[in-house]
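Missing here is one protein chain; the remaining ones are kept as they sit in the complex.
The block that comes next holds chain A.
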C-alpha cells in the first residue's frame, strides 16, 4: 500500500532498482541499505512508473530479512538472481538488465557490504552502453524517452540534466529519505528466485578483508577568544585549497586535466 506521493508524471516508465544487503554501522546487523532504500523511494514516487526490484546475491535467511526491508516499502516482489558468495555480480546484472530492458535503473551510490567500491553502476553502464548519472536528487519529468533530472552537487547545489533513456542513475544521501518499511507488506512480499551461473571474482578471492579501523583525525585547533569566531571556524566550509574549475572544455582536455591531477596526487604512477 504505497502512499500517494505525487511526483513527476512518468506514466508507463519501467524502472528497475538494484538493491543490496545493508549493514548497520554499529551492530553490523543486516538491513536494507540506506542509499538503495532511497533509490526505491525515488522509484516509488515516480507516479505511474512500474517498479521492479532486483538483487544479485545469495539466498539465505539473513539476506532475505534485509531484502524484505525493501519489500516493506510497498513492493510486491523482488527478483533475486542467485549467485555464489563472492561472485562478480556485474555479468549477471548486465544480462538481466539487457533482457528486462528497463528505461531507468536506480541504485545506491555504493553498497554497505562487500567491496562497496561504488564502481558497479559504471561497469554496468559500460557493458550496456548507457549513460550514468550520479547523485540523482529528483526526476522532474520524463518525456519522449528523455528524462529531466536534478543532480545533487556538493553544498546543496543542484544541476538540471537532460538524459536520454535508458540510463543508470545512482542515489546518495541527498535524495529524499526512504519511507518506513512496514512489517506486514515485508512479510507478504514475494521472492522470484532465479538461479544463475556465478562468475567468480578472481581478484576478490586474493583479497584479505578485515574490519576497517577508524583513522585518527587531526583536530582543527582554532585559536580565538570569542565564541563567535569559534563558531565561524566550525561552520566555515572547508576551502578546497587548490583545484580549478574547467568550463567549456573538450572531453579530451577534461580527461587530461583529471589525468594530471591523479598523477599529482599520486593515485596514478
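One rule holds in what follows: a residue touches a chain if its C-beta (ideal position, glycine included) is under 8 Å from a C-beta of that chain, and two chains touch if they have at least 3 such contacts; residues count from 1.
We take it that contacts and distances are computed from a predicted model.
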Undepicted complex member, UniProt protein name, chosen from "Chemotaxis protein CheC", "Dimethylglycine catabolism protein DgcB", "Protein ImuB" or "D-alanyl-lipoteichoic acid acyltransferase DltB, MBOAT superfamily": "Dimethylglycine catabolism protein DgcB"
Of A:73, A:87 or A:150, the one touching the omitted chain in the full complex: A:73
Touch with the omitted chain, as defined above, among A:141, A:188, A:232 or A:263: A:188
Residues of chain A (touch criterion as defined above) contacting the omitted chain: 1, 3-4, 24, 26-27, 29, 31, 72-74, 179-185, 187-188
